[in-house]
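First up is the structure itself, then whatever we jot down about it.
Here the complex is missing one protein chain, while the rest keep their positions.
Let's look at subunit A:
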């Protein structure tokens, strides 16, 4: 489970008449933190919540809410304040990104239910939970995958790793086609060590329709999450997911699946001495049991 840090400094809240109405309650409170501190510090220079579209007074639009939460995140030192705010609001409105929302959605007043949902998600972000865990999902190439701590979030760079495998695969195919006789297209067997959320494995299964994957991870949470994502994408028939620690367990059970055409891995690789430089978001995941290296 996600655990907030205990060394958090005093949270500062923005309050405003309109915001009270926005949230249907008196001063905005962030749960959990304030009881330990002296109470919210009201920002004396709080500028009014301007309404960017022609919504009637008292009603707020998506743009208004994004701007509001951006300010709250900034005031509380949350990195990527604008991006976090946009992703949360877009998610609640059923879109992937703010840019993909049409102009109509941007100017339509938000319902109370939506505002409440945004509030709940934003509170999690205020505790430095990564956006991907806040939303419980994230995209990897053209796939949407469920995300859950403590399973590692796939990084954008990992998308390149998938491209490398695909390139290698097509190179192999070209070599085979140089032969004078037709070679039946085999099922490429891929072994992934440390599958995490299943990003690499499931991406490869999608891009190589003939392939089969054996995915292993030493964390049971990762095994479960990969399985869940495989089912959501209807790929469960082509993947076997094993709870297996390659450092300590015998490889005998992997030999059962026969020779592999590819072995791919993007395991945790941050060294202990570099942990001090990590953002709070990463550090909290690292402090979970079974950390890396």
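As a convention for this text, a contact is a pair of C-beta atoms (placed from the backbone, for glycine too) under 8 Å apart; a residue touches a chain by one contact, two chains touch by 3 or more; residues count from 1.
Operating definition for what follows: contacts and distances are computed from a predicted model.
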{"item": "Chain not displayed: protein name in its UniProt record (\"TECT1 protein\", \"Large ribosomal subunit protein mL51\", \"Brix domain-containing protein\" or \"Mitochondrial translation release factor in rescue\")", "value": "\"Mitochondrial translation release factor in rescue\""}
{"item": "Selected from A:89, A:153 or A:215 as touching the chain missing from the view", "value": "A:153"}
{"item": "Omitted-chain contact residue, chosen from A:62, A:93, A:110 or A:131", "value": "A:131"}
{"item": "Residues of subunit A in contact with the chain not shown", "value": "80, 83-84, 87, 96-100, 130-132, 138-142, 152-153, 155-161, 163-164, 166-168, 262-265, 268-271, 274, 277-279, 281-282"}
